[in-house]
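All protein chains but one are shown at their positions in the complex.
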């Protein structure tokens, strides 16, 4: 997938949904979008793997969906407004998804506490160059 | 239907598909658009009046459609690219429709001859102010 | 002649809608927010606009990846609340103003803005939460509404500069409408927040407060902020702030600030509100 460099590339922990991500994740996102329809939710519920056969997903995308790997879905072209439809399907909140995507074992409660304390700090999170995570 | 005056209002024999026409003819045009689908064409063919019941048309629009009043459809908000779908359904050409809309009893052959001779002249057709038709 | 009587900037967090719908506004988590936005209820009661133009973004609700308009305007007669997975919000249908919406559309396109004209539009929390914040829970919304929907989900959104210019054109369009109606413009979305990735939960209070100050008193200075700065400083979803700049462009360069309020957190988001009148 060709992707010309962007000024935002060095922002850590952020998956900007640009053209490259759109192309990569088109069918993953359109699968998520299909869950807007109640009949589709029922069909997905009664057989997740069979339902996914209707979408030309890569094996990695299939696995990420079936195993609810929220961060991995973003890496594979998912857009949060689409993948969150799957989280809604699972009855999860944005705090649950936020904790899961933090990628450091944070619990939902810890995420909620972080928000109540003013949210994740921008300090150290502006650029990969300044973060230890690199 | 509120319509602020436009510079094009004085062009004779011309139905500019602006916002007012769009609002007036929305369902008429969307009925025509439905004929893009083969199954809909079959349904319309097997019962035109019943098919039209699915669209919130005015009595005038219904009549114009059922009686194939091509000019009247434009007056009632039709757009030529939509109404021509009904003409295609009827197996008609753009020359047939052109002759029918001329509103002066012109035949399809006369319309074709006019085109071969260089088309309808702009002279006398620029403005209602200059046409005898007024 | 139509007249612009004011502008509201407000975040449109879905949880705010849920709190109103479920009667939780006086609970400890919510009380500071609803106390802080109380002045907007008084203000709207006083100015009572005939029409609200609500600038918002669709969150993969009406539009999906098949067709993504940069600027879409709703010219329909009614806009039903979209089912975002919990059933549609229990709010009144949103009544449009097709005559004014088509006038704006025509004026904006001839003025060099490449609008997508939408007749068939459902509206999500981006539009209905601001209405609930401002009007509470009426039987019917007391104003007609024109939705102006902006892409901020697919990179690239329109630039802040382009949004501000659209606001200026919107002002010209409003003021060239003959009927004697009063209009308010809502700019919605923001403030800093990031829903996705390892940075999820990011809040940048200092940047938000500085931006709000510039927004009110020196908006032209905000126009040079590029997308990379918004993404970096306000989070991947904080870039919704460009929508506020459409409202600001519609207002006079110098404005009277009726109210300003900032609060963290609302769900995963920093909440901001301003109310502006032309001076």
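Order of writing sets the chain letters: A, B and C. Residues in each chain are counted from 1.
Everything that follows uses one rule, which is that a contact is a pair of C-beta atoms (placed from the backbone, for glycine too) under 8 Å apart; a residue touches a chain by one contact, two chains touch by 3 or more.
Note that the structure is predicted; figures quoted are calculated from it, not measured.
Peer 1: With touch as defined up top, name the shown chains that contact the chain not shown.
Peer 2: A, B, C
Peer 1: Tell me which of C:113, C:141, C:177 or C:244 is the one touching the absent chain.
Peer 2: In the full complex, the listed residue that touches the missing chain is C:113.
Peer 1: List the subunit C residues touching the unshown chain?
Peer 2: Against the left-out chain, subunit C lists 65-72, 106, 109-110, 112-120, 151, 154-159, 161-162, 165, 227.
Peer 1: State which residues belonging to subunit A touch the missing partner chain.
Peer 2: Its contact residues with the unshown chain are 2, 4, 18-20, 22-23, 26.
Peer 1: I need the residue numbers on subunit B that touch the omitted chain, in ascending order.
Peer 2: The list for subunit B reads 6-8, 11-19, 21-22, 26, 29-30, 33, 35-36, 71, 74, 79-82, 84-85, 88-89, 94-95, 97-99, 101-104, 111, 114-116, 118-122, 125-127, 133.
The rule is simple: only the chains that are shown with their structure count from here on.
Peer 1: Taking the mean of all protein CA atoms as the centre, name the chain whose own CA mean is closest to it.
Peer 2: Minimum centroid-to-centroid distance belongs to C.
Peer 1: Using Cα averages as centroids, what's the distance between subunit A and subunit C in whole Å?
Peer 2: The mean C-alpha positions of subunit A and subunit C differ by 25 Å.
Peer 1: Measure off the straight-line distance from the CA centroid of subunit B to the CA centroid of subunit C, and report it in whole Å.
Peer 2: 40
Peer 1: Would you kindly tell me how far, in whole Å, the mean C-alpha position of subunit B lies from that of subunit A?
Peer 2: Roughly 50 Å separates the two chain centres.
Peer 1: Would you give the residues of subunit C that are in contact with at least 2 other chains, written as numbers and ranges?
Peer 2: none
Peer 1: Considering subunit B alone, which of its residues make contact with at least two other chains?
Peer 2: Touching at least two other chains: none.
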